[in-house]
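To start, the structure under review is shown below, and the notes come after it.
Note that this complex is displayed minus one protein chain, with the remaining chains in position.
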Amino acid sequence: MAEALRKPFGGHFLYVLRENPVTVLAFAMLCVILFAAAFGPMLAPYDPLASNAMNALRPPSAAHWFGTDHLGRDVFSRVLVATRLDLAISVAAVALSFVVGSTLGSLAGFYGGWVDAVIGRITDTIMAFPLFVLAMGIVAVLGNSVENIVYATAVVNLPFYIRVARAEVSVRRTAGYVEAARLAGNSEARVLALTIFPNILPPMMVQISLNLGWAILNAAGLSFIGLGVRPPTPEWGIMVAEGATYIISGEWWLALFPGAALMLAVFCFNLLGDGLRDLIDPRKRT
Amino acid sequence: MAASRLGIVARRVGGAIPSLVGVVVVTFVLTRSLPGDPAVYFAGLMADAESIAATRARLGLDRTWIEQFVSYVERLFAGDWGVSLQTGRPVLTELSQRLPASLELTLAGLLFAIGVAVPLGVLAATRPNSWVDHLCRVVVTAGVSLPTFFTGLFLVYLFYFLAGVAPSPLGRLDFIYFSPPHVTGFYTIDTALAGDWWTFRGALAQLVLPALTLGLFALAPIARMTRASMLAALSADFVRTATAMGLSRRKVLWTYAFGNAFLPVLTTLGMVFSFLLGANVLVERVFSWPGVGSFAIDALVASDYAAVQGFVLAMALLFVAVNLLIDVIYTLVDPRVGLEG
Partner (left out) sequence: MDRRQFIAATGAAGVLPFLKAMPAGAQGRDDTLVAVTGFGPNSMDIMRVGANRPAYQPAINLYDRLMRYGIRELPDGTLAYDKEVLEPELAESWTMADDGMSVDFFLRRDATFWDGTPVTAEDVKWSFDRAVLLGGFATVQMRAGGFTDADQWEVVDEHVFRVHFNAPSKLSMPNLAVPTAIVYNSALCKANATDADPWASDFTHVTPAGGGAFKLERWDSGQQSVYIRNDDWKSGPLPGVRRVIVREVPSAATRRALLERGDAQFSIDMPAKDAMELNENPRVKVEGHPIGCCQHHVGMNVAMAPFDNVLVRRAIAYALPYESIYNLAAFGRGEKLWGGEGFEPAEAVWPLPSPYYTDVEKAKALLAEAGMPDGFETTLSINLGLADWQEPAAVLIQEALAEIGVRVTIDRIPGANWRTAALIEKRLPFHLENFGGWLDYPDYYFFWVYQTGRLFNSVNYSDPMVDEVTDMVLPLETDHPDWAPNVKKLIAKVWEDVPLAPLYQPYLDMGMAPRVEGYAYHFHRLLDAKTLTMA
């Protein structure tokens, strides 16, 4: 269905945007986030790592828009600079699970049989774990570095990609244009890679967008139990997790600003996911 | 017909076995790979090499992984899930005491989420692309966009610390109450059964904030699925026919449209429930909730093998059970499933 829409896609894009101001908002937010990720380190007014014992735990002021943290570091600079790392973590995790998940899922959906059975069992096994605890376990085993947080998040997300890819591929396996490609003398692998795979991308995009937000939350949760990135690296999750303990003592800005940034990013990815869903699935347009 | 449904159920149970085996194996390998050395941890504060070696032998950790795994599986079949090294009590006892706490919290969160998200979803579906629809989307998406521990601490700050309307975040019951006689392990139900409404109120009050925190997280998927399936149902022929025949809007909406939109929502509920059970871990931490989640975190950090394995296995079993339950409801409600299966 989505593939039939190739031609009027641009028009449809505009239509969805017009109909759905929330998606417009999400796109705007995405632009802000990407801008911050690209230029944040240049724009930051202070060194995000420089402590200042004389100036710790100061509330927001003209000099420090978001206040300073327990070591006197500028929270605004830290929030700004953290954008890149947070995006990198979520994009890397999602990319990894997308590549592995969609490959496994496509194979399962395309070949069926024992391939499908084995991959299905793997998926079920991962799904049967409480996902956050599995992520915790992986980071605890591998050690808490940025890469390992990425791996853990990727593994936990894997089943979703496998399932979507498998379902979408198995629907298309016998579609007319696929048969046509086969009859034209393409090998099975080629048919899968070049004819079917591009067509399952739109539904996968929805999953990607939703997962980007979830990956950031996952990293934040790991930080809360002490399995996040290493200090003093600025990262939203660990800033919220550390700042959360200061809420009761009245230093709300430590958690609020990184929390707001984190929420904005997750919010934006989630809304985008929703918007994309509308975009690729015209049935839901009513 | 009944027999074939039973067959379907049996097949589903059978289908779950390989993934359970997978869970047991993966958890075993995972726990054994944890960097901590439980023998050192449990030999105590002032232990020397000798007492560590003794502890290692006592825990059976001086044997090979294969030997350890075989004996673990043997004991598992005998119904022995091992002893938690942290608490010194059988893992099964710990889990059976703590699981109801987690389940009660999760179910309360789910109920809250259903109570809010389903009406929102229906509302959004009746006015697609209006400002109501967009507002609903923004609200439920905002709920899923905050880390649960942040929401939890923030709610505690607002409602307990500043406003003083919520009870102290001290787990399931304030200490002035006595825990009710154990029937289901759900304090709200047990107190109600005992007719102890005073304690019931206490247990309920304790449940509100954590359930709210957890429930906020579940709004989005439920509302999204309700909206989508309601939209599909509302555009279906039978709803149009019903409307054309002059049935009241309320009846058309709730009886015909929602009745049909209910099944996909049910599937989503199953997934959301399993997901919440996992997300629980952090909420329990914030509210000192004595559930399995906080138990699991501590166990993981202490390399308490038996406890981690028991926790994961219990969760996996629960997960399988919930999916099974959903399947059964499905087959009972939807006659088409039997034919497809």
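Letters are used for the chains, namely A and B, taken in the order the chains are written, and counting of residues starts over at 1 for each.
Just so we're on the same page, a contact is a pair of C-beta atoms (placed from the backbone, for glycine too) under 8 Å apart; a residue touches a chain by one contact, two chains touch by 3 or more.
Values in this document were obtained by computation on a predicted structure and should not be read as measured data.
S.K.: Which of the displayed chains are touched by the chain that has been omitted?
M.R.: Counting the whole assembly, the omitted chain is in touch with A, B.
S.K.: Which residue, B:79, B:164 or B:246, contacts the hidden chain when the whole complex is considered?
M.R.: Considering the complete complex, B:164 is the one touching the chain left out.
S.K.: Residue-wise, where is subunit A in contact with the chain that is not depicted?
M.R.: On the subunit A side, contact with the omitted chain comes from 49-51, 53, 56, 70-72, 140, 144, 226, 230-232, 244-249.
S.K.: In the full complex, which residues of subunit B touch the absent chain?
M.R.: Against the left-out chain, subunit B lists 35-37, 40-49, 51-52, 54-55, 58, 85-89, 94, 153, 156-157, 160-161, 164, 168-171, 175-178, 194-199, 285-286, 288, 290, 294-295, 298, 301-303.
In this text, only the chains that are shown with their structure count from here on.
S.K.: Please output the residues of subunit A touching subunit B within their complex, sorted ascending.
M.R.: Those residues of subunit A that touch subunit B are 19-22, 121-122, 124-125, 127-133, 136-138, 140-141, 143, 213, 217, 220-221, 224-225, 237, 240-241, 244, 247-248, 255, 259, 262-264, 266-267, 270-271, 274, 283-284, 286.
S.K.: Touching residues of subunit B toward subunit A in the complex: what are they?
M.R.: Residues of subunit B touching subunit A: 16, 18-20, 22-23, 26, 30-31, 33-35, 128-129, 134, 137-138, 141-142, 144-150, 153-154, 156-157, 161, 220, 224, 228, 231-232, 235, 274-275, 277-279, 281-282, 285, 293, 296-297, 300-301, 308, 311-312, 315-316, 319-320.
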